[in-house]
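Entry: subunit A
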Amino acid sequence: MALFEAHGIHKRFGHQVVLEQINLSFESNQLSGVIGPNGAGKTTCFNVLTGRFKPDRGQVLFDGEDITGLAPNGIARRGISRSFQIMSLFDEYSALENLLIALPEVRKRGFSMMRRLDADSEAADRASCVLARVGLAGSEHRRAGDLAYGERRSLEIGVALAAEPRLLLLDEPTSGLGADATARLAELVRSLKSDYSIVVIEHDMRFLFDLADTISVIHWGQVIASGTPEALRENKWVRRSMLGRVE
Partner candidate 1 sequence: MDALQAIVGRWVSREMLLFLLVLVTLPIWIEPFGLYQYLGVEIVIWMIYGFGFNLLLGYSGLPSFGHGAFFGIGAYAFGLFQVQIFENLLLGIMGAVAASFVAGAIVACFLSHRRGIYFALMTIAFGQVFWFIAIKWHALTGGEDGLLNIPRPALEVAVTSVGLGSNVALFYFALSVLAVVIVVLWRLVHSPFGKVLQAIRQNETRARFVGYNVWLFKWAAFSLSAAIAGLAGSLFSMAQQSAYPDVMSLHASGIIVMMTLIGGGFVSFWGPAIGVAVYFLARDVLGTMTETWLLWFGLLFVLVVLFKPEGIAGAWQQYVGTGSHRRVASLFRLGRK
Partner candidate 2 sequence: MAELKLTRRSMLKKTGLATAAGTVTFMGPWYYNRVYAAASDKPILIGLTSDASGQYANSGASDRRGMLMAIAEFNERGGVLGRMVETIHIDTETTPATGSRAAERLITRNECAFLIGAVSSGVANAISQVAQKYGTIYLNTNSSSPTESGKNCHRVKFVWDGNGKNFAQAAVKNAISSYGTKWMLMTNDYVWGHNTSAATRQLVEQFGGEIIDEILVPQGTRDFSSMLLKVQQAAPQVVAAAVGGDDQKAMRQQVSQLGLGEKMAWINNQQDWPDVYGLPIENLFGVFGTTWYWKLDLPGVAEFVQRYQAAYPDTRMRVPGNVFYNGYMATKELLSAVERAGSTNNHKVIRELEGLKVSAHDRMQHHDAYMNPATHQMQQTVYLATANQGTEDQDDLFRILSQSDPEEIRDAGADAACMMESLDDTPTFEM
């Protein structure tokens, strides 16, 4: 059984069907990619999988447990962590504080009211480690809102990592990045590959085809193909509907 499975997901907004009969499965210790053109329903799909929206129909299983319709915090607590395409940080907090908040040990003590968080050196060390891992060592005390765009992208992933996830979902991590920065980010994701089960949404084909173990293609709210990058390159349908347009 795969680590994460979605069966027959349907989602409508008003009269508009956004997702139709989506079936996905992500294996552990792999990097799975989801691609599709803008407006294909990728982000909506992520939002359904992580609890932001309830699906109208269908089932989401994580490690065998049915997590359909759970609230985002419930899903997060089970070990699914995500980043956002539109940057979603705690802008007034320092980079370090952004990570501290996301640490599971801090989360467990969320209702501790009389203990000082800034005096907790163990948590700070752990947060520093994560910060170093996403290439932001030395930026501990800079405000998240003051970081450069590329750094914010990294921090966005860092916050998701700090939650020590069993499954890491990255929503268009290269969105808005130039070629150099995209390459650096690819390096970062590659370095995470060995330690985490990762799912990445992208429309940057090259980025994903280089990194992913398996890829699913979503178009018009449906999964139109899935398989290894090699297999998909050969898929005529995919070539016609996507690659031609993007490349």
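Criterion applied: all candidates are chains of the complex that A comes from, given by their letters.
Quick notes
As a convention for this text, a contact is a pair of C-beta atoms (placed from the backbone, for glycine too) under 8 Å apart; a residue touches a chain by one contact, two chains touch by 3 or more; residues count from 1.
Keep in mind the model is a prediction, meaning the values are calculated, not measured.
Candidate 1 is the partner touching subunit A in this complex, chosen from 1 or 2. Here subunit A touches candidate 1 in the complex through residues 50, 52, 71-73, 76-77, 81-82, 84, 88-93, 97, 100-102, 104, 106-107, 109-119, 143, 145-146, 159, 162-163, going by the rule given at the top.
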